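Note that one protein chain of the assembly has been removed; the remaining protein chains are unaltered in position.
In this document, chain identifiers A, B and C correspond to the written order of the chains, with residue numbering beginning at 1 in each.
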Amino acid sequence: MGDLDLVAGSELNMNLIWASILIPVATAAVIAVASARAARSLAALGSLASLGALVAFAWQFPAWSTGAIFPEPCGCAWLESINATLGVGFDSVSLLLALLEAFLIPICVIGSWTAISERQREYYGWFMLLHASILLAFAARDVLLFYVGYEFTLVPLLFIIAIWGGPERRQAAQKLFLYTFLGSLFFLGSILFVGWQHHASTGLWSWDMATLSTFASVRLPANTQFWLFAALLAGFAVKIPLFPVHTWLPLAHTQAPTAGSVILAGTLLKLGTYGVFRLALPMAPEGGAALAVLASVLCTVAVVYAALICWVQTDAKKLVAYSSVSHLGICMLGLFALNPVGAQGSVLYMINHGLSTGALFLLVGMAYERYHVKDMDQIGGLAKRMPVWAFFMVFFTMSSIGLPGLNGFVGEYLCLFGTYIATGDASTGYPGLLGPGFALVAATGLVLGAMYMLLLVGRYVFGPLREPKDATHGKHGHHGHGEDHGDLTGREVGLLVPLALVCLFIGVYPKPMLQAIGPVVERTLAPYPAAVERALKSQPHAAEAAQAEPKEDDRG
Amino acid sequence: MISIDQQLPPGDPLVVLGLLASAILFAVGIVGFLSRRNMITMFLCTELMFQGAGLAMISYGRQHMDLSGQVFVIFILTVAAAEAALALGLVVLLYRRKETLSAEAWKELAES
Amino acid sequence: MIPPLLYAASAICAVGLFLLLRQPTGKARLGATILGLAGLAWLLVQGVQASGALGFDPRVAIMSLTVAMATAAAVRVITTTRPVFAALYFVLVVVAGAVAFLVMGAEFMAFSLIIVYAGAILITYMFVLMLAQQAPDAGGPSVAYDRVSREPAAAVLCGFVLLASLASVVDDVRTTKQPAAMVEARANAAAWNRMRGMPELVKERITVELAAAGKDPMGWSPAGGLEVAQDGRTAMMPVTLADGTRHETVLRASDLPVNSTSLGWELVTSYPGSLELAGVILLMAMLGAVVLARRQTDMAEDDRRAAAGLPRVNVEDADLAGDRT
Partner (left out) sequence: MIVAPAMLSSILALAEGPLDAHAAPELRWAGLALLLPLVSGVLCLLCDWMKIRSKLPAVLTIAALGGAFATILRLQGAVGETPVVVNLFDWISWTWGDGSRFHGISANVDLYIDRLTIFWMLFVTGLGTLIALYGSEYMESDVGKGYTRFFGGVSIFLFAMACLVMGGNLVMLYLGWEGVGLASYLLIGYYFTKPEAVAAAKKAFIVNRVGDLGLALALFLIWQCYGTVEYAALWKAIDGAPASSEWTAQAIPWLLMLGAFGKSAQLPLYVWLPDAMEGPTPVSALIHAATMVTAGVFLIARMFPLFVVNPDAMAAVAWVGGLTALLAATIGMAQYDMKRIWAYSTISQLGYMFLGLGVGTSFGASYHVFTHAFFKALLFLTAGAVMHGFAGQLDIRKLSGLSKVPGFRLVSWLAVLGCFWLAAFPFTAAFFSKDEILVSAFTARDERVHVLGWIGLVVAALTAYYTFRVGFRVFFGPVKYEPGDEHHGHDDHGHDHARDAHGSPAAHGGRGHHGEFHPHAPRWAIRVPLVLIAVGAILAGWPSYRTMLNHDERNWVKTQVKQSSAYQGAPAESHGSHDDHAAAPNVAGADPAHAGHGHLVLGMDAHTAVGRLGSLACIAGILVSLYLHLVNRGAADALRRTLMGSVATRWIVVGAERKWMVDEFYDWVIRLPLRVIANILAAIDDLLLDAGIVNGLGALPAAVGRLFRPLYGGVVQGYAVTMAGGVALVAAWVIWIWLRGAN
């Protein structure tokens, strides 16, 4: 559709973006008419093609180190009456997230080859649509377009969970849909408000993210920004999910099919964090500064709370699901540190969490495919049966608990670091509102994380072999998996190896990523030092932290 | 109390009474339709409402010194007659099905 | 403006109706009736006062009695526990309605109402009642579902709201009308117009007038059109008598066509399409009635077959036949 009327300058890039988004749609259309047997191969091809297009775009992406959005906004109109456009474009952060998405989707698709045996065409068709909508959300530079992508993800996911999910799939799908939909209504309302304000004060309609952000951050009064940020945060908090509104996640994860969980943890949750990073923070700096402490308290609570809950889970998948809540708590904490260190760590954490947690879900699903049991009371010690699986399990566990040298560490470390140095002290150039207290509590997440993840490994992977009584039932199970209880097949290893390599690379050499994320983070946080200063003035206890600043300075 | 503006000429009390009667008949008809369980009585109540309507027509026709009101009563009679014929046929049909005239015997409209 | 007292009266009526709907007996019933009638009376009095008419008018008295009777009968229709009585009370309602029509000068409609309703429709009802009446059960002379009225409160509430809102209209009769004289004048003008369309009637009336005036009623010829006077009460018509002299004939309102005539004229001149439509409707109703009647016989047949264990004839009823047992 949109790729016909493009401005000439960035035509190729624009085409590539649209190609990466539309190829899955076309694939879904083809799958709908293709034979059920061809569906999975078609889906794999489509997702790989989309990945290829996006990689091609990323290869010639000129703004890795500038933090600019590329390509230039195009005039391709969508709703002329309110001047909503089909503008797409990436800056390095959104491009990285989109790459993550495009990277995970083939893994999900190919990972479902044996797991999904009935109604394959619908399944892969929905997956392609899910892929397209997530990419659209990351690519959109028009806030309404972003909303469309953001919201449409729910539809395929609803069906994926409700049709191919576990025993309680209906309830899970319903809850996921209603809950997150309710949340995103806040988000829709607030962006409509901003757009309307823009129209009211300038007489022009615009839904361009950058325009609206600058407008809102500059023109809206402080208390308006406060409520704006609150509404946006409330909207995204459900998706992230933050502490009190997270309860849809464990259910959805436990009920979703493996690939659904992977993509849910991998990129769908990132839509929420990305939304906070891309919309909430730039639009309402005053509100961000005013609400950072509250939000951080929620995040910190989430870290400990979810970690402790993980610790007493017996369902492997549920454990990993709750661990997502805990991890994203740290991620958002880094963001609310409001300094480049934390924000950068947070963005990196989004990617890392997508990789390692997605991989963990994949692994749990692989075991589930063989035993049809996730309950660690009934199953365990699988390392004896599946050494390769066990290796990957340990590997990704270590990456998930932030072992240095693997991807988890860099993001987590930077998040905590950023939180730690986010004191009133301005010697870093970015005064913050959190400080050591938050970091200390959140850092207990390191210990707790080790506790529950090693519990998982210790019971599920290691220990004496425990198999369910009817372990053999999987052999003639309704999925086309021939030799059951065997170790990972070549296909599965082929899925896991790329993930592991990326994890390793990020852990060993995060520099390119950090350099790519850095400028965007600085651009996003540009209005914050001033806003935080104002917020500090208004808070007595933080004010004396600011008095401690000269002492810090003479050393600096 | 209704305030009477003296500069206005007096209206026709018959019209007023007719209108009131029509209102009453219509209301009573509705009440009956809603509160009776016997299908035949319910249809009688609809006839009551027809009566109210006709009365209203006549009254307004008189107020406006216009014959259209009365003409419409003819049509009302027509419809009433047709309705009665069909409705009563249906009633008998239903009665043959369940050997009762109670409207509550027919709950096919209920969900589940 | 809101007429609160009207609403109060309607409320009283509603309460009385509600009490009656709960099938009281003895004193309670009497009290409820009195309450209802009182409310009704108050309503009517307010209505009459609202019309602003001064002085006593027998027609008003008759009308009031008629309305009271109609109302009472209607209430009985919906409160009696035996459908036959309900039907009979409905006859009463119809009769009262007819009287009201008469008083309001719709003679034709009055009689046709009696004929169509009391004569035709009610008889149908009676037949149906006889066809479909259940034997009274132990509870008394009627069946259970007739004795207990269903959710009277909700029903009465709806009825009250309707009554109150409709009753507020009586105000309309005076506050938003132009003087009655003007109305009458326009109406008469219309009537004279209608009369122009009836030359035979005009000739007859003029003949009568000439005779009354002692002129030669024979051999005259019209010498002009019918000019209606300003107030519309009279109309002039110049004629040339047999001896060639001109004479201004004066026609009075009493010479206007009677209700049935003008009604028929109105019907065929202004509403021919509607008339056809009504005919079609009646035809359809007849056909429908016939079809239904045939199905009934088939069903009777089916019942017999079912009783004899034979397959049903009406397959489309099979499912319904299921829930009959």
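In this text, contacts are C-beta pairs under 8 Å (C-beta built on N, C-alpha and C of every residue); 3 or more make two chains touch, one makes a residue touch a chain.
Just so we're clear, the structure is a prediction, and the values are computed from it rather than from any experiment.
Engineer: Among the chains present in the display, which ones are touched by the chain that isn't there?
Structural biologist: If we consider the entire complex, the absent chain touches A, B, C.
Engineer: So which of A:14, A:309, A:386 or A:499 would be touching the chain we can't see?
Structural biologist: A:309
Engineer: Which listed residue, A:383, A:433 or A:520, touches the chain dropped from view?
Structural biologist: A:383
Engineer: Touching the hidden chain in the full complex, which residues of chain C are there? Just list them.
Structural biologist: 1-2, 150-151, 154-155, 157-159, 161-162, 164-166, 168-169, 171, 175-176
Engineer: Considering the entire assembly, which residues of chain A contact the chain that has been omitted?
Structural biologist: The missing chain touches chain A at positions 58-59, 61, 64-65, 175, 178-179, 244, 247-248, 251, 305, 308-309, 311-313, 340-341, 344, 381, 383-384, 387-388, 391, 394, 398, 403-405, 409-410, 413-414, 416-417, 420-421, 423, 427-430, 436, 439-440, 443-444, 446-447, 450-451, 454-455, 458, 461-465, 505, 508-516, 518, 522, 551-552, 555-556.
Engineer: Considering the whole complex, not just the chains shown, which residues of chain B touch the missing one?
Structural biologist: 30, 33-35, 42, 103-104, 106-111
Note that only the chains that are shown with their structure count from here on.
Engineer: Graph shape for the chains shown, where an edge means the two chains touch. Line, ring, star, complete, or other?
Structural biologist: Basically it's none of the tidy shapes, so other.
Engineer: Based only on mean CA positions, could you tell me how far chain A sits from chain C in angstrom?
Structural biologist: 74
Engineer: Between chain B and chain C, what's the gap in Å when you average each chain's C-alpha atoms?
Structural biologist: The mean C-alpha positions of chain B and chain C differ by 9 Å.
Engineer: Distance-wise, how many Å sit between the C-alpha centres of chain A and chain B, to the nearest whole number?
Structural biologist: Computed value for the inter-centroid distance: 65 Å.
Engineer: Enumerate the contact residues on chain B facing chain C in the complex.
Structural biologist: 1-5, 8-38, 40-41, 43-45, 47-48, 51, 54-55, 58-59, 61-71, 73-75, 77-86, 88-93, 95-102, 104
Engineer: Which chain C residues qualify as touching chain B in the complex?
Structural biologist: 1, 3, 5-6, 13, 17, 21, 40, 43-44, 46-54, 57, 59-60, 63-64, 66-67, 70-71, 74-75, 77-78, 83, 86-87, 90, 93-94, 97, 100-101, 103-106, 108-109, 112-113, 116-117, 120-121, 124-125, 127-129, 131-134, 143, 145-146, 148-152, 154-156, 158-160, 162-163, 166-167, 169-171, 173-175, 177, 179-181, 183-184, 186-187, 190, 259, 262-263, 266-267, 270-271, 274, 278, 281-282, 284-286, 288-289, 292-293, 295-296, 299-300, 303, 320, 324
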